[in-house]
Structures are given as C-alpha cells and as structure tokens.
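Handing you a structure now.
Each chain you see keeps its place in the complex, though not every chain is here.
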Amino acid sequence: MQASREIELEGHIIDSGVMTMVMDRVMDMGGDFETLVFDIGKKKTDTSYARLRVSARDEGQLEAILSELFRLGAHLPVSTDARLVPAEGDRIVPKGFYSTTNHPTWIKFRNEWIPVEDLEMDCLLVVDPEEKRAFCTPLSKLKKGDCVVVGDDGVKVEFPQRPREGSTFEFMHGTVSSERPSETLIEKIASEILEIKRENGKIVLVGGPAIIHAGGGAALAGIIRDGYIDTLFAGNALATHDIEFNLFGTSLGMNIKTAKLVTGGHKHHIYAISEVMRAGSIKDAVEQGVITGGVMYECVKRDVPFVLAGSIRDDGPLPDVITDVMVAQDRMREHLRGAKMVLMVSTLLHSVAVGNCLPSQVKTICVDINPASVTKLMDRGTSQAIGVVSDAGTFFPMLARKLEELSEKVSE
Amino acid sequence: MQASREIELEGHIIDSGVMTMVMDRVMDMGGDFETLVFDIGKKKTDTSYARLRVSARDEGQLEAILSELFRLGAHLPVSTDARLVPAEGDRIVPKGFYSTTNHPTWIKFRNEWIPVEDLEMDCLLVVDPEEKRAFCTPLSKLKKGDCVVVGDDGVKVEFPQRPREGSTFEFMHGTVSSERPSETLIEKIASEILEIKRENGKIVLVGGPAIIHAGGGAALAGIIRDGYIDTLFAGNALATHDIEFNLFGTSLGMNIKTAKLVTGGHKHHIYAISEVMRAGSIKDAVEQGVITGGVMYECVKRDVPFVLAGSIRDDGPLPDVITDVMVAQDRMREHLRGAKMVLMVSTLLHSVAVGNCLPSQVKTICVDINPASVTKLMDRGTSQAIGVVSDAGTFFPMLARKLEELSEKVSE
C-alpha cells in the first residue's frame, strides 16, 4: 500500500450506517484502513467522531476510494477551496467534474463554506463567483464559461441522519410489499399530509392516467378541492381522460360508472382535446363552463398550478401540454422548490423524472400496483421513497376518507 | 383428402363463437371442410343449425380433428353408445380415454343420453352400468375395473352460450387490467353476490394470507358474519395469521394497526398455532373463548365450513389443516358442488386448484395484485374467470361497504 490519506467523519455515523458503508466501500474497492481515533458518542443524542487512515496501492486508486467516501459525508481534516474550471462549451463538462448526490452539500469558496442551492442528483456544481453562490446545475443548462467544481476538494456532503425519535413517516422506509396493511399505510400518509398542511408545507402530486381509468379521479378531485395538493405534475393522458370523464363520463371510451365501453367512446378523448383547443386552454375551458368538474377543474378553481409534460405517445395534445421535454423538466424543477412531500401515483416515467430532481430530505411516497416500479425508482437513486403497492382506484377513495376522518378528529 | 365425416352443430353457434372456432381448428390442423347445410337463426333468439363435411388426409388426422370439434359441441348426426373399457389397474388409464372439458356433458349409454355428474376438466368419464349414471372421475380416484369412456363416440358437450341479454356479471369477461374502474367492478361483484344470496345460492371464498397481512381481515370477517360466504377454502397461513391477529393484533409479527414490527412478534404465529393445538381445534378454541374474533371465528360462529389445505411451506400446522393434499382436494370437491360463485383472492395456488375442479358455468372472480396471476388461471382452462387487479387490503373494505350500501338500497 503506497498511498494513504486521513479522513474524518462526524455525526451519528454508526446508527445512520455511514461507518458501515465507509468500511464496506474501502474493502470492496481493494483498499485498506486503520482507525486512528474513534470517539463514540456515549448517549444516544451524542455524536461520534472518527479519523481513519485510508490506504491504497497507488494515488489513483486512493483518489477513487476517497471520492466514494466523500459522497458519504467523509472529509479531509483540512479543506482547501473547491477547484473551479470554466466549461469549454455549452453542455461540455470539464474532466473530473464533481457529480452531485441528492444530499445537502456545501462547497468551500474563498475559504468559506457556502451551501449548494437547487440540489438534485447527477448534476454539476457551478459557482457564481460574484454572487458567492453555488448551484446544482443539470448538464442541459451548463453554459460555456460556467465555473464548474472539479474534483472532491472543498466539497462537503451531509449524509442523512437517522431521526433520534421514531417519526410517523419513517414507518417502513425502504421496503416495498403487497403484504403490508394497506389501510394503515394510507392512514399514515393521510396523517403525514395533515401534519405538513398544518405547517403550510408544499405537497406535489405526480399522477398517471390509471388514476382516471381506475376510477380514482373523483376522490382525487375532492382531495384537491380540500386544499391538500399544491402542485400537480402529469402528462397529456391524465388531463385528457379527466376532461373526457367530465364531458362524457368515460375514460378511454369506457364508462367509469358501468365499466362498459360506450358507443363512439373511442372518439371521446379526441373530442375532449378538441373542445379544450376551441376554448384556448384548460383554464379557458373551465372559465367558459365547458369543463365543470374533475381533477383539472379543481386545479384551475383552486389555483393549483399544474405541469403537463408531453410524451411521444400523446394524442393531440392538449394546448397546455409542454411538448418540449427539457422545457417541461425545467418547469417541474421550479415547482419542486420547497416541496415537503411528493406523492407519486401510477406513473413510473414521471416518478423517475421527478425523483431525479428531488433532494433526499423530501418525503417521497410512491403508489403503484406493480412492486417493481417502486424498486426501480429506488434503484435510480430516490432511496428515500416509501412504496405502497395498491391500485389507484381504491387508493384515492380510501385516502380521501382517511383525510376526512383524521381532520375531523383534529378539529374536535 | 381421403377421409371425411359429417358433423352437426346447433344452438347460438355464431355469436358464441363456436362456428369460428370449428373452422379455425380444422384449418389449423391441416384439414378441410365443406358446408352442407347452414340454417341461420333469423331472429336473435332463434338458434342456428350447421352440417359440415370435415375431411383430412387420412383417418388418423380426421379423428384428431373431430376429437377437437366434439369438445366444442359438434357431434355426429347419428350417435352410438359410448365405448367403455375397464381400467386395468388403479390410476391406470385405458388408451384413448376421453378427457373431459369443464362444460356440461352427456354420454349415450344403452341408447339413452345421461348427464355427467361432478363435472370438472381433465378428468375421465366413468360409467356405473348398474345405476346408469356417469361420473367425472379424476385420475387419482380411478379404480381397477372402472368402466372408462374411450374415444369420442357417444359423448356430447354443450359449449357455453352467450346470454341473450347483457347480464351484470358478464361485464368484462376475459379481460384483466389494472386500468379498470375498481370501485365499479367491486360494486358489480357486490350486486352479483346479493343477487345470488337472494336465491340462496352458494358462494365459496378462496383466500390467501395476504388478505390478513394487507389488513383486509376485519372487513372479510364482517362479510362472513353477514352471511355472504358459504364455504371458505384457505391454507394454514391464512388461518394462522387470522388467529395471530386476533390473539396479538399482529400478522407475521407486524402490527396491522401501526404497520410496525412488534417485539417478539416473530413468535406470534407459533404461539397462535400452539394455542389452537392446546384447545384441540379451531372450533374448540372459539368455544373455549381463546379466539374471540376474525375470519375463522366468524366461520365457526356462522357454521361456515372451511377446508384448510396443507402446503410444504407450512409452519405447525394448525390441527385443522389437512396435510394430505389429495384428501384436501377431495374435501374441496365436495364443498364445491352446487356453488354458484367462487371468489378467489390473493392466492394463485388455491385459485388454480379450485379452478381445475369447477364446471365452466360457475361464476368465478379472481382478485389479485398481479395481473399475471389472473392470466395464468385462465391459461389453465378456467376461462370463465373475471379478473380484478387490486390489493386485498383495499378490496375487502370496499366490498363490505358496497354490500352494505346495496343491501340497504334494496331493503328500502
């Protein structure tokens, strides 16, 4: 072992699993370590401190190992300023650029730690030297000349800590199974929503068209009307079928009340889009009395902003749909700022898209009938997601009922 | 084409799809046909009649083709008696034995058509010459000397006819999707249950342990208490976890009300079994006041018979579990006689087992979170099954509510 360096770790590094991961990573990558100092917190509220000497075959391997450890919150005893390199062209990254995690991050700039804004994973760190601010910047928005952080020096990550006391929300972190008590889970989600709303926290709903097909639209509309949702992300399909249901009582031509295909029903979604077209926009259609109820209607009435992102399978699409996906992505990013909870229902595509843009401390709930969808979301890095395996058609009516029951209990 | 024979078809042979299947089968198998007579029913209530000459390369191919057509309800213009061959040993079939469909079947015996009793698919036809009765006999029960029907002569099948008027139940025959309106489907199931109960029809529930894990146990217990279920088929797991829930509030050690794992909870199912053991049986445990509620409790209280079939993954098992699977199968067969509806929830193994023993006119509903489970059931021959993709934890509470609402409406 030719190369070695000392690193420090501090915080609740044992119960958060950080120490375990640090040692694992070193051994997985063929390195070695020696524990120099280990001050374990005596009480459960005390933090611990560790100093390790990590060694490797050569400088290259050592740097590789350290790079991984830094992502877990480890840092060098002494920090220098982050190294900045200007981008040589739009969307061209400098060699060795720092790629972000979705955990809170700081960079050292002119000997001062400044927090990174607009955090999301797999992005670049760009510093605005004049403003002394650091931004998490997706590749798509990197401009020639942007000051990009390169290497790990002067970057510090705060790995999520286990809460000292059990929280309602931590109920089943990281597990996905159809063998959980659905009603209990839904009640906990309802209770968490109420708690967030009591503190005026922002809740974003990301929904797929199966919500409408499965008959969950009316319940969801009620939940929006009652003020629980602050922003809606969806695609052309959810909005179209919601409006189709309002205009014709069908979704994809099937009568939701009878589960039967309706004569001429295959044309309904085209009519629905065309009617909105004629009105000008969804908002116009609501105001002109064309649309008289449903999810989109409640959004308009309650001033709940919505982002409808286009996809290649869209019919129409509705005039409100943003057909350029990069524009839609940006719009989603803006609306995600400050979100406390994101509820993702029956849409893998949108869930992964939104998950990519979320810092790891946002409460994320993913409801899908297919357990593999939730697993895929976590695999993609949204490891904070809690999965509920249920169908949208029974989920929303039950959630609406639980919200009602719990809020009555509170107001008593 | 060297060999040919005439066959007849009658009934609603066009709208039931029988004519289409007959022609398909002949062409698939390389044969040829000529339509000799085709009297189509003028009105929708009139039946049709067709006589076709089917031809093939040789007698072997012809017989093969005819054998398939007979299973669709085709028959020879003139029928001889069914050919009977005694079984040469227990569970040894004679060459060319007739293998049953799950459709109503008659055999010609001493020049008389007698109906086949205890119908199920993939079985043998055994005739009792003294009693002049014909039975559908599974291989496991074939005894040496039994008179087994061989070949297709003298066997007549009645293929299911499309009902002349739309029935509540036919709502979405043969389709499985998570994109159906769940609430509507569940309401239809509730309405069908009420209709069957009004005529004192028999309803069998086949359930898996996920019902309890997912928190649907209380609602199911209520449904049994209200008299909607006449027989319960399940395994050791459902009964054990139901009793565990009653004794400890947990299922597999997880508290259903909080969704948290409980201290020592991993022992609960063993305790539950042991307590029943001590009492003697589930019934004894209910009568001694050990078990005070839940699915099994309601079954005992309401005199709803249950069959608990063993499986190799069983812990314990409970003293009521039938560990010999062939004995359990027979017990299920007895209880299925006369059933009007079978509701299968969250158990592929039991669903396929029960499906195998069901005549095709029994209304069969299969509820599972995995659409592939329903497809598998249909692939196995239970083509009459209607699939609902939902989770047991939201399905039963909603079914209970719909049953209540609808029965109140009726009694008003």
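Letters A and B name the chains as they come in the text, with residue numbers starting at 1 for each one.
Assume a residue touches a chain if its C-beta (ideal position, glycine included) is under 8 Å from a C-beta of that chain, and two chains touch if they have at least 3 such contacts.
Small disclaimer: the values here were computed from a predicted structure and weren't measured.
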Total subunits of the complete complex, with 2 given?
4
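Throughout what follows, only the chains that are shown with their structure count from here on.
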Whole-Å distance, chain A centre to chain B centre, using C-alpha means?
45
Residues on chain B engaged by chain A in the complex (per definition of touch):
171-172, 178-186, 188, 209-210, 213-216, 251-252, 254, 256-260, 369, 389-391, 393-395, 397-398
